[in-house]
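What you see is part of a larger complex, with each chain still in position.
First chain written, first letter: the chains are A and B, and each begins at residue 1.
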Amino acid sequence: MAAPQGSRLGWLLSPRGLFSVFLSLGIGTLVGVVLFTMVYANGASYLSSDPKACVNCHVMNTEYNAWVKSSHGKVATCNDCHTPHDLVGKYLTKAEHGWNHSLAFTTGNFPQNIQIKERSLATVEENCLRCHQQLVEGIQHSRPTNQKVSCVQCHADVGHMR
Amino acid sequence: QHKQEAQDTNFAVVQLDETVVDPAVWGKNFPLQYDMYKRTTDQQRTKFGGSEAVPHVPEGADARSTVAGQKLEKDPRLVQMWAGYAFATDYREKRGHAYMLVDQRDTKRVNEFKQPGTCLNCHASMAKVYKDLGNGDAKAGFDKINHMTYQEATKLVDHPVACIDCHDPKTMQLRITRPAFQEGIKALKASQGVPNFDVNTQATTQEMRSFVCAQCHVEYYFKGKDKTLTFPWAKGVNLDNEFAYYQEVGFTDWEHKTTGTPMLKAQHPEFEMWNQGVHAKAGVTCADCHMPYTAVGAQKVSDHWVRSPMLNVNKSCQVCHHASEDELKSRVETIQTRVATSRSQAFDGLTALIKDIEDAKKAGAPQDRIVAAQTWHRKASFYIDYVISENSTGFHAPEESIRYMQTATDAVRKGQLALLGKEKADPTAAKAFQMWKEKKAADAKAAAAGPKAPATPAATATPTPTPSR
């Protein structure tokens, strides 16, 4: 089976993905183990990934303030939602975001009310599942794998209360 | 694949396949959905929707201990509007899915009028019946049912809409089981530049969350001698498009008893109206509001207790809207009150037009004036009927609902002026009027030639009153 498109989580859980994880465990990639445990065993401890890193940029203030007010202000950080949690994806995305962000920032070529891009949204929605997989398993199950429920259509405000 | 298997074993208590119709059996695998599904027996009113349980003494074949309220009593103008048509004898509040079959079997519209098997398409679990009758080909089975009488056909069914009608028993994916919708959506998509649309392979799940409902909650007509259930979507799904379609094919449902106008009847165009609203534009589906997710323990399930969202505002609306429950209800009621006000004003106009045509006929007004007025009567009545029959009292598309009432009022105006020689006929009505005239001539000829066989009295696509009435 091919890795489902646009779903890194699916890939992670797919035979090949799981195999890779176990492979990394097997060769003792400690980082992987630690990350895996932190993320899946205890979400709260992952809070140490500091949102201040994002708010370094004042243009992120709006989202930061809205995050503080949101239902997830105390349970999830920026990176919990906005960064992929497979190893390669994580750093690729960070690099990509870093580039895009600084480019936008230096050129000033971005709208005041920033709109999330499709790719970033896919990342976010994978992260919803990371925490809420069990809850939504049933509603995903009756769907083709390429037509997963879009959480943000109903829950756009969970990360940022407007 | 591995994942799929894991989940199947998770749920599978019984093996489901295309032969299992009884929802109770499906309920073994999906008890949460089944329990909710059964609750569609409950009745509760909202300000403009829902339904009331009216006590009913079982009599004859009609074993119902409750029925829904009689709308003809609540607004007697309806009787005039539909004079000469079955709807003028019995038209009730809709209620939950659990009742769809009994309510159809026991309506006067079925018991005192001839109806085709086609009616069952939307009132019973048909997925297996169609397949069985057509030897695996649902379309063939559907065509067969359309040719039967209601009384014959209804013997073949046991359940109201059931799991199998919306779900694939193997994957539980949503699917379309009604050929009429398959054809309808194909025509609609073609009109939007997407040719040969095959709904079961090409629609997204998001679309399917509305399409499964649109198999029934739509305006329809029985096409031609075969009474093939057809959705008038070849030009689009707003009312203007649907009316233009009927005018172009020259279809007529019945002849108005008071005015003699060849009429059109509108039925529950929820899907069409929703399509005109801002929610559809924003990708909000029928299921989002009428089957909202509900957390039951550690699972979220779709609420299969399909009902008015006004009875479940928290889950239906408040995920997306941060306003209070009272505020949301009041927004809905504000819209509905405006639509109802506008509709009632248009309806008064229609009632006046009917009276005017009646008087003009009595007074022997020139025939061309009568006919011109009738063309506007046909239009005004269809437009008003459309908004009356749409079950959200305009919520699904507020400004469009009222725009239709403005067009209806304008048609009434023109009709009344036509009687006085101050307005021409609606040119789009020419074909329908011509066809109706020819049909009547043919009927008269046939009648004069004497009763050759116990033929159906009318060759039209619609049932006409039986003498027993």
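Miscellaneous remarks
To be clear about the criterion, a contact is a pair of C-beta atoms (placed from the backbone, for glycine too) under 8 Å apart; a residue touches a chain by one contact, two chains touch by 3 or more.
Source: prediction; values computed, not measured.
What you see is one copy per chain type; the file as a whole holds them as A x1, B x2.
Methods note: only the chains that are shown with their structure count from here on.
Chain A and chain B have centres, each the mean of its CA atoms, that are 44 Å apart.
Chain B meets chain A in the complex at residues 1-3, 7, 11, 167, 171-174, 204-206, 283-284, 288, 293, 295, 298-302, 319-320, 322.
Listed in rising order, the residues of chain A touching chain B in the complex are 1, 13-15, 134-139, 141-144, 147, 150, 153-157.
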